Each structure stands twice: as structure tokens, then as C-alpha cells.
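Omission of a single protein chain aside, the complex is shown with its protein chains in their original locations.
The block that comes next holds subunit A.
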Amino acid sequence: MAAISEYQERRSEPSGCAARSRQFWRTYCLPVLFVLCGCVLLASMASGPTSVSFTSLGRWFASLFGGEALSLRDHVVLFDIRMPRTLLGALIGAALGVSGAMMQGLFRNPLADPGLIGVSAGSSLAAVAAIVLAGYLPAAIASLVGTYLLPLSAFAGGLVTTLILYKVSTRGGETSIATMLLAGIALGALTGAVTGLLIFKSDDSQLRDFTFWSMGSLGAATWQRVWSILPFILALLVAMPFLSRGLNALLLGEAEAFHMGYDTQKLKRILIVVVAAATGAAVSAAGAIGFVGIVVPHLLRLLIGPDHRLLLPGCALLGASLLVAADMVSRSIVAPAELPIGIIMAVIGAPVFLSILLGRRSLISL
């Protein structure tokens, strides 16, 4: 008995503490993240180069209850400039965070990220192609898809890239991490080359659009953009609770998930479609913003573990907060100019990616 308790002590002492903190965060993470997200959204509404701030927000709230109305300028700044930008950032952040977590579950690998493995690049290519080639579309089709042309083509691009990537890197239900990352590099190079070709053929205004795709920015936020990506991202958020148990089982392995009674083929198809749709929508509205899909799920797994029933909603809230916060930095750090948000995310994300590699080298077989 003495031997057992000594053994137990040796094995459980360091992790007992971790287990308690995991239990704590499993209970409180969603409320905490919810409050955090709310605060960040309000802060984003209140910050910017003009003098419109928390006081103006407060005055607006007061005006709802019969107080003095806001000046027209303040109203325009708040509701036509900052609000769409904040909402767009929140939607895209949530989409990227959740897509990252889902893709990592699908590939059974914590390094899979739509930005890193070429899915965003595929979406960008399709979006760029849509901009250049839109003039050649028959008017009937163009008016039919309307504002959805960009998100739809970005979705198609993301879907094709994901499918190719999955086919290349997965054999018999086992994904090779090395193949996946290398295939991602190859696909990224290929889509980059084709994008370059299209740029070669483009005029000045199209060229400006391309710079925007490659860096990523929320600067072009309008209500129209918010509405055009909303359905794609809502689809992802609505699918979350139905996919989380299956994703948990999928982490054990494809055969194991089948043995546990999940229809793995159907599950994988749904995952690929919703992830491609959400990533495509995000790319079409703000360009390719990397690393959100890696940083957010990784941080949350450290706190609450990999259970997708909590992880996915957590990723939505934390992803939204992170991207909106990064956008606040991007538009204030060199104001009145703006830094592309992709640069800020890379500065935060790349070290996290490296630390995952270093800290878990023994756990991930390349």
C-alpha cells in the first residue's frame, strides 16, 4: 500500500493542480470569455482617431431613454464606420478560431490551420480571380449572385484546396503531419503563382484590392460586407454543437470514431464544407489573416482541455475578442495610418506556433 501511495504521489502531484485549474476553467471559461468579448467590442466601438469615445457611447445609450440625441457626425462614426468594422472583426475572428479548432480535429493534429496549410491561399486566389474575371461573367449570373460573388468564389477556392490537401495527406484515416504541412506549402506556392499571374493582367484599382488580400485588413468594412458573410459564418456557428461530440471521437482516430457509432464519412464531409465556407467568407471580407486558428484553440486547450463541446464556443468568443483587439491595435499604433492586421497576427501567432512545436515535439510525430 505504501508503494502505491508513493507512486500515486509521484504521478499525480504536478498534475493534480493542473486538473483542478482545468476543472475551474471548464466551469467559468464561457462566462469569462463572454464578458471579455463584450468589453473588447465596446472598447473597439469607443476607440479611433476621432474624438468619439466612451462618453459618446454613453450619450447614445442615454438618448435611447429620452436623453439628448447624438450629433450626426458622432452617429455616423459610431454606426456606419466603427460598428460594421467591429462586427466584421468579431464575425471573422469567431469564424477563424472555430475553423482552426475544427480543422485540427479533422486532421487530428494541433498544427492544422486554414491560413497555414494553404486553404486561405486557395480562397484568396478564387476571390482575386473573381475580381479580375467578374467582367466576363454573363450579366444574368452576376446579378443573381450579386454581393455573394466574392464569398462564394472564396468558399469554392477553400473547398477545393481543403479537399486536395485531405486527399494528399491522409491515407487510411491517418494524416501525416509532415505531408500535410509540405502539401500546404506546395499549394500555397501554386496559388501564389497563379495569383501573381492574375495581378500581372490587372489594372490599377484591381491591384490595390490585391494588396489588401495578401495582407489582410478590416479597413474596408461596410454593412454590406457584414451581411454578405453573415450566412456563411452563421452556418458554422449553428453546426458547432452538432459536430462537437463527433469531433471528440475523431481525435481518437477514424476507425475508433466509427466503432463508437459515428458516421465518420458524413462527419468529415460536413466539417470540410462548413470550414471552407467560413474560411472563404472570412477571406473574402478581410483577406488572409493567419494564425488566429492556431493561437486561439491552442490557448483554450491549455486552459480547458480538448473537449470540443466547450472548446468550439470558447474559440468563437476568444477568436472574436482577439481579432477585434488586434484591429484596435492596428488602427491606433500608427494612427492616422493603419497597419495591416495580418502583420499583428503574425507577430503574435508565429511565436505561439514555434512554442507548440518546441513544447510538444515529443507528442507530435512528424
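Going forward, a residue touches a chain if its C-beta (ideal position, glycine included) is under 8 Å from a C-beta of that chain, and two chains touch if they have at least 3 such contacts; residues count from 1.
Here is the rule we use: contacts and distances are computed from a predicted model.
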{"item": "Undepicted complex member, UniProt protein name, chosen from \"ABC transporter domain-containing protein\", \"histidine kinase\", \"Molybdopterin synthase sulfur carrier subunit\" or \"3-hydroxyacyl-CoA dehydrogenase\"", "value": "\"ABC transporter domain-containing protein\""}
{"item": "Candidate in contact with the missing chain, chosen from A:S123, A:T162 or A:N248", "value": "A:N248"}
{"item": "Given A:G192, A:G219 or A:G305, the one touching the chain that is not displayed", "value": "A:G305"}
{"item": "Residue numbers in subunit A that touch the chain omitted from display", "value": "4, 7-8, 11-12, 15-16, 18-19, 22, 108-110, 245, 248-249, 251-253, 255-256, 258-263, 301-302, 305-307, 360, 363-365"}
